[in-house]
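Below is one structure, written out as structure tokens; comments come after it.
Left out: one protein chain. Kept in place: all the others.
We call the chains A and B, going by the order they appear; numbering starts again at 1 in every chain.
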Amino acid sequence: RGEMAKSTQLIDNEVFRAYATYTAIVLLKMMLMSLITAYFRITRKAFVNPEDTASFGKGESAKKFLRTDPDVERVRRGHLNDLENIVPFVGIGLLYALSGPELSTALLHFRIFTGARICHTFAYLIPLPQPGRGLSWAVGYSVTFSMAYKVLKTAWLL
Amino acid sequence: RGEMAKSTQLIDNEVFRAYATYTAIVLLKMMLMSLITAYFRITRKAFVNPEDTASFGKGESAKKFLRTDPDVERVRRGHLNDLENIVPFVGIGLLYALSGPELSTALLHFRIFTGARICHTFAYLIPLPQPGRGLSWAVGYSVTFSMAYKVLKTAWLL
Partner (left out) sequence: RGEMAKSTQLIDNEVFRAYATYTAIVLLKMMLMSLITAYFRITRKAFVNPEDTASFGKGESAKKFLRTDPDVERVRRGHLNDLENIVPFVGIGLLYALSGPELSTALLHFRIFTGARICHTFAYLIPLPQPGRGLSWAVGYSVTFSMAYKVLKTAWLL
């Protein structure tokens, strides 16, 4: 039990619990993009791997489903944008949570980032007219930047 | 030595050691995709950057190697799928390991995920007929989802 107790110290810390909650939420949101991609690939019948179209018949009849579809490509771009932005949030956010911020400040960062990325997904998939998507991207980006500043100020050791 | 001792507390915890082992393995597996891409680019002579074909001659003779190749694209899709699925595993898995799960339960999660992703790579590269790749993807996805559920149940602080 001694070691187990040690391992749960971090998860007992409120800032770390908030980090864990929001990180799990944004990573689950990112994982949802895989399901949406699969949904559009199946409903639009637009695949990229020949083995995925085997159930539609053989030879030429199946080949016509090896194509790109605008809706599928849109979800894939949203997914890649998630990777590009959520990976820095998860990495820098962990260091930020360990750098001893106030709980209220940390919650503000995590909540705004998570809200911005959820808005970004809606703005991308509906799609909303610009600057909807651009702004939601910039808000999430700025939050990560702000956390990185706190991390570097606290930890700086080159 | 005081600080060093503190820093090794986590790595002394068995669940964290298991997490470290499996995370290193799946990340190394993902890194292997870069080498496989390079191998296919060189053997299939299919490049995307003009500077990469300079050793094949100048002008038009080198330009013909600036092309896409089905095998290269297949490995790249496998690599991107790894990023989309291994990033959530690494992030959620860390929080899961710190949420105090039983060692046997944690090992079950890590082993199944790692096995599923190795199967996924083989299913993608051989390629195996569906639903081989789809199932191995779904198994890894479900494991990450199960860990996220435990994290949110333990840490929930919105």
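The working rule: a residue touches a chain if its C-beta (ideal position, glycine included) is under 8 Å from a C-beta of that chain, and two chains touch if they have at least 3 such contacts.
Bear in mind the structure is a predicted one, so any value in this text is a computation, not a measurement.
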- Residue touching the undisplayed chain, where the options are B:30, B:95 or B:148: B:30
- So which bits of subunit B touch the chain we can't see? 3-4, 6-8, 10-11, 14, 16-18, 20-21, 23-25, 27-28, 30-31, 33-34, 48-49, 51-52, 54-55, 79, 83, 86-87, 90, 94, 111
- Can you list where subunit A touches the absent chain? 9-10, 12-16, 74, 77, 83-85, 87-88, 91-92, 94-95, 97-100, 127-130, 133, 141, 144-145, 148, 151-152, 154-158
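Basically, only the chains that are shown with their structure count from here on.
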- Query: Where the centres are mean C-alpha positions, what is the separation of subunit A from subunit B, in Å?
  - Reply: 16
